[in-house]
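This structure is in structure tokens; I'll ask about it shortly.
With one protein chain withheld, the remaining protein chains of the complex are depicted in position.
Chain lettering (A and B) follows the sequence in which the chains are written, and residue indices restart at 1 in each chain.
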Amino acid sequence: MEQTITLQVQRYIPEQYPEPYFQSYEVPLRKKWVILDALNYIKDEIDGTLTYRWSCRMGVCGSCGMMVNDRPALTCATFLEEYAPGPVRITPLDYFGIIRDLVVNTDDFMGKLKRAQPWLITDEAKPLSEGAYKQTPQEKAEYEQYSMCINCMLCYSACPVVGLEPDFVGPAAIALAQRYNYDSRDEGEDQRNEELTGEGGIYSCTLVGECSEVCPKAVDPAGAIQRYKATGAVEWWQSVLMPWKGKS
Amino acid sequence: MARYGPKEHDVLIVGGGAAGLRASIAITENHPELSVAVISKVYPMRSHTVSAEGGAAAVIKDDDSLDDHAYDTISGADWLCDQDAVEAFVKEAPEELLQLEHWGCPWNREEDGNIAVRSFGGMKIKRTWFAADKTGFHLLHTLFQTSMKYDPIQRYDEFFVTRLVVEDGRCQGVIAIELATGKLEFIAARSVILCTGGCGKIFPFTTNANIKSGDGMALAYRAGVPLKDMEFVQYHPTGLPFTGILITEAARAEGGFLLNKEGYRYLQDYDLGEPKPYPVLRSMELGPRDRLSQAFEKEKEKGRTIEGPYGDYVHLDLKHLGERKIDEKIPFVRELCRKYENLDPAKEMIPVRPVVHYVMGGVHTDINGATPIEGLYSAGEAACVSINGANRLGSNSLTECLVFGARAGKAAAEYAAGKKKFSDGLEKIVSDEGKRIERMFFSEHGDQSESIAGIRKEMHQAMEDGAGIYRTEDSLKSSEKTIKELQERLHRISIQDHSYTFNTELTSAFELSYMLDVAEAIIRSALQRTESRGSHQRKDYPERDDEQFLSHSLAYQTGDGTPRVEYQPVTITRWPPGERKYGQ
Partner (left out) sequence: MSNAPKISAGERVRYKPQIYMPQMSIFWWVKDRAYVFFIIRELTSLVVAAYVILMMIQINALSQGPEAWQALTDWFATPFSIGLHIVFLILLIFHTLTWFWVAPTAMVVRIGSKKVPGSILIAGNIAMWLIISLAIGWLIVSI
């Protein structure tokens, strides 16, 4: 007899019942299976109505984030065996509205990414005919870590501030702003500061630090935010003590 | 006032991968007055481009030349590509990658700050730009983030296209399901560009993501556009056995060895050159993908591969590269091996086997991405221009998405700028489509009911058995029969999920129907090509036959499950067909 494990999956089907509820499924406990394989097994073999997002199955598209036993995780990069003998609780990402079963509403998140103005800003456009910018490997290393974000939103589900203060732009968006701020080719820091030091910006962060703990790509958004605050503080003191050196 | 309300656009792009996003930016930069929209079944940054690892090819170094890139591409393609298209491609490639650099793409650098390039299979000179081994990821995110800067680019995220609206001989929009609400919408457009990516999911073992089900190919095919060169399906020689996760060619470009059961570098037995302790371009492990995958099959016949629970495999050995080089050049390979195989490539060998990776074929277009239907364009993996011919060279395809994405964008914008009037009464098609969906997927069939997963499994088996690395008339014919049966049985699917909200069972059923249509085109084209060329190897016709088959196949849907295949000669400009030689 093949070993099995129970998955307790949170369901929500708006036209059927106004609130989420749990449904249990028993699936084979196979070596090499990730949680996502178990969900696919349910969908194919047991219950075609179970709904969730996924695509790459290699931890890079960022679609398959869910809460596994109350911790945010990429289900395609989390082995089922680790949870034996079970049961495993699968719920949608915390602090997001639920559209259906494990699918959450990401509209807000997309808006927040845009607030970070995640594109290269330069005072003057460099024509293509002038060739590539120079950037040494050291200069690239300055922002590389922050460019690794796959937009999986796990950090948002790890951040109570996101839950308490819905306008908070959030860890990934701030890390993304820093990805460009630390890029030697970029000159848009002032523009981004204006957006991110205001309401719902970096100062909403109370440094819980869990965002960096759950990040599957070691982006360290908590670090990005604290470094942002540190730069902000230095600039504020500069503007008080040396107003003549103020921003252009 | 727009004839069809707010959901009317000048250009509509289906697909938010590299090709689609590049097209959208090209349009809005060249024609800011036009209204542009991108529709995608997943958020654009989740598109499959995100998984591409190795790099993107373009000539920038002094020791390289456009002609060299063209020659490598053409010989790699076994001369089945159009040389005018290849010439345009290699010429525009450097500018496109440079444009990405100006948008912020974190290309790897040399110590002095210049762009770094690496070697890649089938390329005679190092010319592959890379961003570690997450090139596709960085490229896609750069494009997506840059596209956010342009307010005119509208997005329909998580809308699933179910059909093209072709009236009066022109494509005038699409019908799509808004996933979050289940609403069926008509989105009108003066021109439509299909950038829907490939169809690897037709096969069981593939590097492709779940979303790669050939949707755009099937949509065009149903609308009367032929699918070109569909028999050419690329196997990548190094995928992880259970998951099909790709171990990028860059691992071999950095010096990895392929070893059989006896620890022997078996590629030396297959006309791929002499084994050297260091990587040699266009030789051994850096030969083209078709030849490497075929060599694996031969080794398997000789019993020199290793048996495993998920099929036979060989070893990819990276140990001698050392931890430092692995971390610097191919960190993702290490991450993937640790996560999914629980092994460290710096200390152990990686089990690998050939897996389906890419389709060279696709929607028939000209050099500007135009299909035979007015107002309908295509680019990226969904399209076949063709620069890939019988075998694509690694790292040409990301570049292709950019070059031909931009070209198709410009052409579609110009056509749309003519502001042709929409036909009347198009909205009616929506209610017809709604009825079709109900009838097709929600009817009751009692104990005759078929399951999506069941049909999908049989399709996988038929494709692997019949249309794999080596094919014969018998194997193809039996698969063709199976696919036809499955198409019949598809009509007896009845979906359990009756909710309108985010109904992924419904989209899976659609995807299955798309895959079956594309499968029929692959098999029929393969049956009729009675020669062996590039990735298409017929055991019963082992030789290349330029006299009959130096031409593209064009498969037209007929409705009875057997497409009609016509042929169109390839364009030759400066490189007459020769023998493909590697390892010299």
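Keep in mind that, in the parts below, contacts are C-beta pairs under 8 Å (C-beta built on N, C-alpha and C of every residue); 3 or more make two chains touch, one makes a residue touch a chain.
These figures come from a predicted structure and were not determined experimentally.
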#### Entry: Listed residues A:138, A:191 or A:238, member touching the removed chain
A:138
### Query
Of the residues listed, A:36, A:80, A:99 or A:120, which one is in contact with the missing chain?
A:99
### Query
Touching the left-out chain: which of B:191, B:475, B:501 or B:525?
B:501
### On chain B, residues whose C-beta touches the chain left out of the figure
180-182, 438, 442, 444, 496-501
### Residue ranges of chain A at the interface with the undisplayed chain
11-23, 49, 70-71, 94-95, 97-99, 105, 138, 141, 160, 163-164, 206-210, 212-213, 220, 222-223, 226-227, 229-230
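As a working rule, only the chains that are shown with their structure count from here on.
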#### Entry: Residues on chain B engaged by chain A in the complex (per definition of touch)
42-43, 45-48, 50-51, 95, 98-99, 101-104, 106-115, 134, 137-138, 141, 145-146, 148-149, 157, 180, 209-211, 242-243, 245-246, 335-336, 339-340, 451-453, 495-497, 499-505
### Query
Which residues, counting only chain A, touch chain B once they are in their complex?
13-16, 32, 43-45, 47-49, 51-63, 77, 99-101, 103, 105-106, 110, 113-114, 117-120, 126, 128, 131-137, 139-140, 143-144, 147-148, 150-151, 176, 180, 183, 185-186
